[in-house]
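Please read through the structure below; I'll follow up with questions.
Missing here: one protein chain of the complex. Every other protein chain is in place.
Showing chain A:
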């Protein structure tokens, strides 16, 4: 292909006689435009010049302000000509030049004259031009004519006014909204396009009025809609009404479903697709509702038109995310699309199959994909890689073939994003599928032997340092890591030095050899590499000058950076801006984590994205909580955090203020962390506190509270309330909560809050601190061994009657959640129809006391459940406490 971006007139010489615009040049054309000023206008000549001007503009040429003004003034002279063809060109030219506000005035009188012309087509075009160049003041002058035009008998005039309305609604909504009566009338027009444009405009005018939209949909779905385009709009509006109205409670039917289903038999393909999509996107759609839509989509999969195949497979791909089984019937048609000429279609087909396929079809599918991968672009490959990652997590037993596939494509050519997607996938598989770890790490090692991306090499080295030492044979990775020190750039070398140090710290047998390697790094020509090597040699050398204990070494090497990076960045920037004699103190960086915005939080079920994600969510959440609490001076003296509960919602979903609470348990204290979000854009809350009434929690005494100074829209904040309680005792109680604050109105356009606010409060749900809050779920790998080694010194046995229960499973689950302990060896699952069951639990009770529990259940014909509870612990009082919890629960 020739150079794509050159203009036509830059073409090769042998094609020079090819173009009527040969040698066209802006300056010359502007000169030619002087013919517009001739007293005797030559319409043909003028049209030719306008065409040249259009050609220049359509090629991306721009006119300077002066040039544009000159051309514009000249063009306005052409209104004198009565030539129809020229007038049409003049309208277009004025729109293309989009004159500035002060110039528009020159042409308005001519356009106003045309707008009132007896010739319909002058009217239509004048409306379009005026609306394109007009501002608010002029619009009020011509509003009367526009309203008339909307109901004009000539469909072209009506459409011109309606489409103008759609554009003007963005800039002058209050004016356009006044036209709704006329627009309403136009919706009933017999002209198909007028109806389409009117429907679009009417919906935009009324989109915030649910009742009006619902009425509109009800009347139109019963009446006739003339154009397929309008029908598509109606289907969209109908699904909106369905979404907002929910099921019909009396009949259990979904309103308007029959209408949508009827549209599946429409003669226009566009309408069929729109209806099928609307049905597949219904919330809580049943398979009965879904089936007709899937059937028509399946037919389109084998259409001869690529657009229809694409539309069908794109829709089915979406359905496969939520209802994979519904799409399984289309798998055969979908498989034939893998070889589709159109790569977009083939990629969609493959990713759909990866979602709907079962375990037995994985290998066959992988074979087909391998052939396909070589001839698609990186962007499609990334989609496929992500689909394979999800498939592997779904069928972990298939990790071998999927991991092999990933490592094969990792060796092939590809850009950074593609390689990163593969590496991220391998990392996630290593984390989630323990069996895949060793082979996955070796694939990564081989990749960094020949990796051109510094970022990926350093990330992999970091990951290798964390995971490699825990494998059965850590020594086999050292070669790959040390090769980096010899062969790579300074950034990668520095990362490799850190990784070596991690192996040295974790694997004693490797330590002397790592020392030799690190010593070699002392002669590196890069400062950072040498510095790191020196630091690690001293740290690991253990002469006590840098760190004292082995624990500290590991904390230093593996511990997370306890300051949020964004805070660190801000502090460093401030430090540089305001230089001082003192050196930078990392302790001065605030540790409070900025809360994530609402939108991010709402993103449903986001999977960790590989290297950048924390290794495991629960551990890091606990870490984050501990750091957060320690950074608050009032709580710094509470000692070590024992447990943080999962957030408990204190408000219903979608209320004005969303509040949940996390219970943090310390030995002698409980801290309640209220996470609050203000979901109203027009409000700013200030001095937000939670007033906690602990009268039903006798053993708790409130000692501190940390209010929130301000809570703007969509930016969550935290309030803390701390209580003192008797040490080591699992004190329980009920707390009632009220959110109290000063509310200030915010102007949504400027974002500024009013000065004065009003005091207000908001009732939250009650909260309970229960015995299970004092128990950490910690499993044991072999319960029998643990039970025996614990010994029977403090064993306590009691029998309980649990009363009538629906099933044994229900009784087992109730006791597990009451105690908050970790079920071991899968004993939480009760076999169906079983009449007795033994459940084994393990945990750590407050005060760091290990507890093991053996529960034996029996159920009789009357569904009365009896339970024997045997508890062993290192501390007799804990055994007693466990029985008390069950007895009082």
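In this text, a residue touches a chain if its C-beta (ideal position, glycine included) is under 8 Å from a C-beta of that chain, and two chains touch if they have at least 3 such contacts; residues count from 1.
Heads up, the rule we're going with is that contacts and distances are computed from a predicted model.
K.L.:
For the chain omitted from this view, which of "S5 DRBM domain-containing protein", "Large ribosomal subunit protein bL19m", "Mitochondrial distribution and morphology protein 10" or "Coatomer subunit zeta" is its UniProt protein name?
P.N.:
"Coatomer subunit zeta"
K.L.:
Out of A:95, A:476 or A:513, which residue would touch the omitted chain in the full complex?
P.N.:
Considering all chains, including the one not shown, the answer is A:95.
K.L.:
Which one, A:85, A:262 or A:751, makes contact with the chain that was left out?
P.N.:
A:85
K.L.:
Of the residues A:45, A:314, A:437 or A:554, which one touches the chain left out of the display?
P.N.:
Hidden-chain contact among the options goes to A:314.
K.L.:
Any idea which of A:78, A:107, A:176 or A:193 touches the chain not displayed?
P.N.:
A:193
K.L.:
With respect to the chain omitted from the figure, which of A:273, A:700, A:720 or A:774 is a touching residue?
P.N.:
Of all options in A:273, A:700, A:720 or A:774, contact with the hidden chain holds for A:273.
K.L.:
If you put the missing chain back, which residues of chain A would it touch?
P.N.:
On the chain A side, contact with the omitted chain comes from 1-8, 11, 18-21, 47-48, 50-51, 54-55, 58-60, 84-85, 87-89, 92, 95, 119-122, 125, 128, 132, 153-156, 159-160, 163, 166-167, 191, 193, 197, 229, 232-233, 236, 269-270, 273-274, 305-307, 310-311, 314, 342, 344-345, 379.
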